[in-house]
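The complex appears here without one of its protein chains, the remainder shown in place.
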Amino acid sequence: MTDLIQLLVAGLATGAIYALVAVGFTLLWQTSQTINFAQGEFVMVPAFFVLAAMKFGGLSFPVAILVGIAASVLILGAVFKRLLVDPMIRHGVLPLVISTIALALFLKEGVKEFYGAEAQSFPALWTTTHVTIAGAVVSLQNLVIIGVAVVTIAVLQWFLGRTRTGRCMQATAQNPALARILGIRVERMILYTFLINAALVALASLLISPIYLAKFSNGETLGIVAFIAAIVGGFNQVRGAIVGGLLLGVIDNLVAAYLSTQYRGAIPLFLLIAVILFRPQGLLGRAEERSV
Amino acid sequence: MSAVLEVSKLSKSFGGISAVDDVSFEVREGEILGIIGPNGSGKSTLFNCILGQLQPSSGEVRIDGRSIRGMRPCDLNRLGVSRTFQLLQVFPQLSVRENLILAGQEHQGSMWSRLLGPRDAGLTPAADRMIAFFRLAPVADEKAGGLSYGQQKLLDAAMAFMAGPRLVLLDEPAGGVNPTMLADLRERLRTINAEEKATFVVIEHNMEFVMSLCTRILVLAEGRIIAQGAPEAVRRNSKVIEAYFGN
Amino acid sequence: MKSLIGAAFASAISLVAVTAHAQQTVNMPDVIELSGPGAVSGTNWRDGVTLAVDEINAKGGILGRRIVTTHSDTQSNPGVSRAQVQKALDGDPYVLLGPIFSGSVKVNMVLAQQAEVPQFTGAEAAEITQTGNPYIFRTSFGQQASMPKIANYMRDGLKAKTVAVVWVNNDFGKGGRDSFVREMGTRGIKVVADVSTESGQVDFAADVVKVKGANAEAIFVYTNEEESARFLREARKQGIRVPLIGETTLLNQKVIELAGDAANGVRGHIGLSAEVPIAAIQEFKNKFNKRFNYLPDHNAIKGYTAIYAIKYVTTKIGKFDRKLLAKTMHGLTITPAMEPGILIETTWDDKGDIDRISFLAEVVDGKQKIIQNLPKLGK
Partner (left out) sequence: MSALGNSVRGIVAVAACAVLIAAPFGLKPYGIYLLSMWAVMTIAAIGLNLTLGYAGQISLAQASFVGIGAYTAAILTTHGWPFAAAFFLAAALCLAVGWLLGYPALRVQHHYLAFVTLAFTTLVFLVLRNEEWLTKGIYGISNIPRPAVFGWSTQAPRDFYFFCLGVLAVVSFAMWRLVRSPWGRAFMALRENPMRASSLGVDTRRYTLMAFAIGSSLGGLAGALYAPLVQFIEPTAFALGLSLNLLLMVIVGGSGFFFGPFLGALVSVLLPEWLRFTEGFYLIIYAAMVMVLMVYCPAGLLGLAERLLKPAAEDRSVLTQSDKDPGA
């Protein structure tokens, strides 16, 4: 029983990270049909912005964090859209897929060349004390991560649903042509989603780097898992991403603990295939939104 | 003359709202049946049921006495049912000739003979005849995507006739076609009907076109047949006028 | 398109012409993992080699010849490594350095053998030296040599009857796990849990739960540094008390730095590491850190000592003769007295395996502490 709680909490914490990454992925897809194969690397990079700011800029950790987030939003948000997405958006999904694959390689190798292959330890935002819940020992970190992720996505939900800009963004996502007619500045709305995505991955980066450590190869698995989480939860659903993420995190742990460690990676994939074939709108998705 | 198409007690409803309601009619060989009716009168739904794109909620559709239940459009097409589309549906990356050969090839020989046999499945002469017939010769080797709207419309029709169909369903053939080309199109359809013994069912808004082309007309309103008969008779039918212009 | 094709071929042709055999240089190409999963090990190896090469060249090279070393990346992919080794061999090298991934080594040690070029590899997989290839030489213990030492400690030191094994499911971890389980079998120690983990895995909750459930008297952890650190943290968190035993990758400085106090009490066998209290190695560590500003791991030492071994033997035989080099290496012992660059007395046996003293260490409040010296197997 304690084991189970242990597994659940740990799984939820990992899942919360997946969720943060998946949400941004979903946003990009909705507004610009961008399948970003570099999403994982996007999570890896901000940590290095922060480290670089501290190492070369000699900034203090808090300042460095702000710099890091700013840099991410600028480079992984605005610049990414300008230089890669905009020129290719008219030409369908595939060229963009290819360039994001190349971008992933570019970021990975870039970080490795200019900062080193070694995993860098990253200062934690809070003390790594443990608390005991129903006999299960849970690190404060995990709880914070879950909390932050849930709050962030709740806020995002509110923003998209309740604020004017948010609703314009949703309109843009659902029917760009109509949105344009309604006088919504579609281009800007799309830009916003890219900025939000960049902010989210930066946040994820800050949350995980103390545990994952900052390493050039961190993005490799993360990106794919985020895709799976996004689709399982519902490709057209911000809410879906967090469900998908948490579900994946938990499943991974339960499978590893009770079924097979060697095939721990397989179950999410079966889940993915099942969802796509029998419920393409995702677990939380609404049927009429399915873009199959 | 036997019935090429029999529609009996056909109904189709979407979530309780019935688009087609207990419709029955027959089309005899060589006929040109026009189906008219105000927007939302269920013409297109009826078409899609006949073409196997939609499964009817109840009732039956028979081609030459054979029920089409569970048949996919491609199966129907091999039975000799072909169609044209309201919106342009050509293959933009293929040349006009290629479009036409494609329209005929699946009726030539077996899967394997199509793989190993000649590249054009022996259809180039037929295609060129069709090209000449629809006056597409100047653009025969252009990519279909580059053609004018009217030309694409003609190509769309030509494709429907490539395989020498028994029954052709034309979905607003006149839509967006200029008058001169329209007269032209009407002539072509008449000729084919006469020469190839092809049977037509036409959905059309352009009254002139329908009246002048069709031998019999069937009027739909709110999913029901409210009148049918010779063009003149239908033209004078009060129910029809009411259906169109209200009272 | 024509021009592109032309250009591509031109380049392909020009590529094979690199590192032609100039008079006053000796060609010692290095084919190593610089990207992909092996990047960390490969980078350490490369920098170790570079350090040694520069030192030797600064002192006038080997027999008056400057060492020329090109580092080619295998992308941690055997297919690519074969291409790079082929390229290196086309350049008619004196010796071949690397790679580390045993998969890659298995591909190309055959090529090196056919070309009769001595190959100094960082691979630790047992089978490498068991094919009777007279041109392959290790630069560290093979797993078949290091695992018995741990196994003995399990039996004699810990008196453990049952053990749980946690290993990373790649060619490094799997090889170690298999040799270890074999050694346990011969010593009648029961493996009660056999947990495979993924490289790059971050959440070890499930794995620790499994290990805990098995109630083993000791836990053997054989994963790469970051994963080891994460496992240790999780194990501490879930209050595992039984001894955690491992190899260099469980208790080197890096792991301690990453795992914090969670690393305290961890014990293991250290074949070769920058932490062992030997003056020469500490000196090397500082030189390395000063030059590349990060701490070297055992792969750096492997690369460094390999170069000095080659230098020593070549100077000894007095000419650049590949066959003779290979012959001389077998059964050769090099002591720091003969060649300071070897750092620690090393013997190569007739199969190309090496023998050194090694150590049992324990992490005591954030520091690696040697608790026992293990003599060379030969003695």
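Residue numbering begins at 1 within each chain, and the chains themselves are lettered A, B and C in the order written.
By our rule, a residue touches a chain if its C-beta (ideal position, glycine included) is under 8 Å from a C-beta of that chain, and two chains touch if they have at least 3 such contacts.
Since this is a predicted model, take the numbers as computed values, not measurements.
*Asks:* Given that one chain is not shown, what are the shown chains it touches?
*Replies:* A, B, C
*Asks:* With respect to the chain omitted from the figure, which of A:Leu4, A:Ala78, A:Ile101 or A:Leu254 is a touching residue?
*Replies:* A:Ile101
*Asks:* Would you mind spotting which of C:Gln86, C:Asn264, C:Gln282 or C:Thr328 touches the chain that isn't drawn?
*Replies:* Touches the omitted chain: C:Gln86.
*Asks:* Considering the complete complex, identify which of C:Ser72, C:Ser179 or C:Asn299 is in touch with the unshown chain.
*Replies:* C:Ser72
*Asks:* Across the whole complex, list the residues on subunit A that are touched by the chain not included here.
*Replies:* 29, 35, 37, 83-84, 87-88, 90-99, 101-103, 105-106, 109-110, 113, 224, 227-228, 231, 262-263, 265-266, 269-270, 272-273, 276-277, 280, 291-292
*Asks:* What residues on subunit C make contact with the chain left out of this view?
*Replies:* 1-2, 4-6, 8-9, 11-13, 15-16, 34-35, 37, 71-73, 75-79, 82-83, 86-87, 89-90, 103, 106-107, 110, 125, 127, 169-171, 174-175
*Asks:* Go through subunit B and note every residue touching the omitted chain.
*Replies:* Within subunit B, the residues touching the omitted chain are 51, 72-74, 77-78, 82-83, 85, 89-94, 98, 101-103, 105-108, 111, 114-117, 119-121, 143, 145-146, 159, 162-163.
Here is the rule we go by: only the chains that are shown with their structure count from here on.
*Asks:* When you draw the chains as points and link the ones that touch, which shape shows up: line, ring, star, complete, or other?
*Replies:* other
*Asks:* Could you find the chain whose CA centre sits the greatest distance from that of subunit C?
*Replies:* Farthest chain from subunit C, going by C-alpha centroids: B.
*Asks:* Distance between subunit A and subunit B based on Cα centroids, please, to the nearest Å.
*Replies:* Inter-chain centre distance comes to 50 Å.
*Asks:* Roughly how far is subunit B from subunit C, centre to centre by C-alpha average, rounded to an integer in Å?
*Replies:* It comes to 74 Å between the two C-alpha centres.
*Asks:* Can you list the residues of subunit A that touch 2 or more other chains?
*Replies:* none
*Asks:* Scan subunit B for residues touching two or more other chains and write them down.
*Replies:* Residues of subunit B never touch two or more of the other chains.
*Asks:* Could you please specify the touching residues of subunit C with respect to subunit A in the complex?
*Replies:* 35, 37, 39-40, 42-43, 169, 195-198, 200, 202-203, 205-207, 209-210, 212-213, 225-226, 229-230, 234, 237-239, 254, 257-258, 260, 294
*Asks:* Applying the document's contact rule, which stretches of subunit A touch subunit C when the two form their complex?
*Replies:* 3, 6-7, 9-11, 13-14, 108-109, 112, 116-119, 121, 128, 130, 137, 139, 208, 211-213, 215-218, 220-221, 249, 252-257, 261-262, 264-265
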